[in-house]
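What you see is the complex with one protein chain gone and the rest in place.
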Amino acid sequence: MRSVLSAEGLGLRRTNRWILQNFTIGLGPGTVLAIVGPNGSGKSSLLRCMAGLWPLTEGRIVLEGRDLREISRPQVACAVTYVPQEAKLEFEFTVREIVSMGRYSHRGRFAHETSDDRTAVQDALIRADVAYLAERPVTHLSGGERQRVLIARSLATRSRILLLDEPTASLDVEHGLDILELCRSLADEGRTVAIATHDLNGAYRFADRVALLDSGRLMGVGAPSDILTSGNIERAFHVRSETGSSGDGSPFLIFHRLKPEVQ
Amino acid sequence: MSRFLRYRYPNTPAALILGGVAVLAFGLHLVQAHTGRFEGTRLISASGQAGFSTSGEEYPRTAIDSAGYAVTVARPAHRIASHYWSVDEYVYSVAPPEDVVAVSSTSYERSTSNVYNWVEKFHPVVAEDPEILIRLNPDLVLDGGEGSADFSDILRNAGLPVFRVFTKFTTLDQVGRTILLTGYLTGHDADANGEYNEFQAVIDRAAARKPKGTAPARILGYGGRYSYGDRTLFHDIVRAIGAVNVGAEHGLHGYDAISNEQILRWDPEWIVTGSAKGKSAETLQRLLDDPAIQLTTAARKGQILVFENHVFLPMSPFTVLLIDALSESIYPAPPRSGI
Partner (left out) sequence: MKINLSQIHESPISPAVPPLPAAMAGLRRPAPAGRPHFRLRRMAFLLIVTPLLFLAAVGGIVAGSTHVDWSVALHVIGARLFPFWIDRASIEKADDVIIWLIRTPRVLVAALVGGGLAVAGALMQGFFRNPLAESNTVGVGSGAVLGAMIVFSTGLASKSAIALPIAAFLGALLALITVYALATRGGVTPVSMLLLTGIALSALLISISSLLLTLTVANWEVAEEMIFWMSGGLDKRTWTHVWICAPFVLFAFAASLYYARDLDLLMQGEDTAASLGVDVESTKRAIIVISALITGSAIAVAGAVGFVGLVVPHIVRLFVGPSHRSLLPSSAVAGAAFVIICDLLARTIHPPTEIRLGVVTAAFGAPFFLFILVRKYRELNV
């Protein structure tokens, strides 16, 4: 599988701690990669590094065969979009204004909005289901609505690679499902999507590949059924898991506390 | 710091900003020639000369003021504006009062002004607002040398002749010369000479009051938390009447802070201070109540002198009031026997 964005020998050290060590992973076109791991395992940091937002201590990131450091920031922005877990939406921009910011890297500083820009924004608003909120100030939205606005913004960039950091964290069930289905459809169009998530069930159902992280190291990457085994889950998350099958054959996971070890 | 300086070049936005500002500033500098004098090139002027220099008695007369600026006076002045309180006193000593069209606000304060009678009679304008001064169309504007330069700057831009008089007097000699300077600038040389001679006469008379052979009196000038060291006019006055300045004796320079402990330790024979009009008795009592001052020789011998501010503060021809009052109090004339 060809990689459009890959990390090679990635090492990240911040505040005297190794956050990621000796990390090598590639993202292929038309796939959804789910990055899972316990809290503090380095999921967000990995995505940030792959988006080129944080300088690496070791290794390099390769985008379409070129080292990320050699590419200018606007060009990187056109190709890769990172959506953070939380955003600072304290000022009263309207939703449409926020989503329009996604078009920033596509036009010059003083250039006016083109019809292309407007179409991209409108499509993004519809797809993330925030079109009905378009003229409302973001400060008036709930957490979940804000999350969808951020996703809409990333869609407006029309970049080929989307890195989403816990996109379903504050979403209700319907919208959580929406986002995962959206990721799926984006991948089916040929884009590359990577999401860091706590939702193992979602990962199981919608991801092509799952990468399991623990303490900054890649424990394994592959098909969900290969990675999300009960053994791996127990080692990484310290919970016991059971796999079940729903009526239409979709797999699901159930988790139980580990029984205390018998001395 | 070096890390900050090590920019990643080319740093386009910063370079653009700085370059653009430089170009704009230079461009505007060229344009400004049409709007008024730009004093910017004279950043540091000849400074500190205590006094003035003149170039003769024919008109036009030139003098160099305390900021080093050469002022030319074309004819005797009949509309004189003064912006500084002590300069007011010089002007009224030398020129006829009806010629004074503007004075500082201090001259209108009854309790401290020595020229109150004249301002009350002739009502000169208070010289604060440049617009009002321009409307008055004075022949000569005299400003003090220690205030901000904005006042003289804006009036000069408007075309008025402004002379900044040196006012940080430290010797009586400077005061005398400034009397002559005022006469020179306003065209009243004769009156100024007369005033100068009277000024000298008072000084000589005061010096003569000290009986020969007696030890000089030890005087401390008291200004609240401050006292007068050497390089002050008070110091020179004390020297002129034949006494000793206790502050200078103990190494005080200029008008500097002292503590009551120091007063006690120095133990002056005389303490001299000023008070608001009508408050001399109060001020004296307050001093006597002070535990440190009570123990000084001055307090014990009843030798604390409280003069009203209009006597104590002037640094102008009216300084003669203090010279006289001080020397008479310290070296009183012996009672005449007989007649």
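The letters A and B name the chains in turn, as written, and every chain counts its residues from 1.
We take it that a contact is a pair of C-beta atoms (placed from the backbone, for glycine too) under 8 Å apart; a residue touches a chain by one contact, two chains touch by 3 or more.
Quantities reported herein were computed from a predicted structural model and do not represent experimental measurements.
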Chain A, residues in touch with the chain not shown (by the definition above): 1-3, 6, 8, 24-26, 48, 51-53, 62-66, 71, 73-84, 87-94, 97-98, 101-102, 104-105, 109, 119-120, 122-123, 126-127, 129, 131-132, 134-137, 139-140, 157-160, 189-191, 209, 220-223, 226
Pick out the residues on chain B that sit against the missing chain. 1, 3-4, 8, 11, 13-14, 16-17, 20-21, 24-25, 28-29, 32, 35-36, 38-40, 42-45, 47, 67-68, 126, 128-132, 134-135, 137, 144-154, 157-159, 226, 255-257
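The criterion applied here is as follows: only the chains that are shown with their structure count from here on.
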If you average the CA atoms of chain A and of chain B, how far apart do the two points sit, in angstrom? 76
